[in-house]
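First comes the structure, then the notes that go with it.
Note that one protein chain of the assembly has been removed; the remaining protein chains are unaltered in position.
Up next, chain A:
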Amino acid sequence: MSGAEITPDQTPVLNRMFRFQWEKAQDSYVLLYPEGMVKLNGPAGEVLALVNGQRTAADIIQTLQAKFPDADGIERDILDFLGDAREQRWISL
């Protein structure tokens, strides 16, 4: 299960255990789940904001490259993060 590389053609979807939203009081995106909350850092929030069960990982990478043209090598970072998110069971692919 874990360990397998995420490839750009895969389509991540948020697991139904989690709700993703912008939380004003935290000034960040968060994942809410039964009786708990994960505060996401900036990049993690940017990626998960694009996860909708329709966009492929490649779509997400492309969108973020366009949004942050000065950021180098974000493709690897995004795929690594999606791998971590799957391990945490936040998303499925």
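FYI, a residue touches a chain if its C-beta (ideal position, glycine included) is under 8 Å from a C-beta of that chain, and two chains touch if they have at least 3 such contacts; residues count from 1.
Here is the rule we go by: contacts and distances are computed from a predicted model.
Of the candidates "PqqA peptide cyclase", "Electron transfer flavoprotein subunit alpha/FixB family protein", "Glycerol kinase" or "1,2-phenylacetyl-CoA epoxidase subunit B", the chain left out of this view carries the UniProt protein name "PqqA peptide cyclase". Set against the missing chain, the residues A:Glu23, A:Asp59 or A:Glu75 yield one that touches it, A:Glu23.
Interface residues of chain A facing the missing partner chain: 1, 16-17, 19, 21, 23, 25-26, 30, 32-37, 89.
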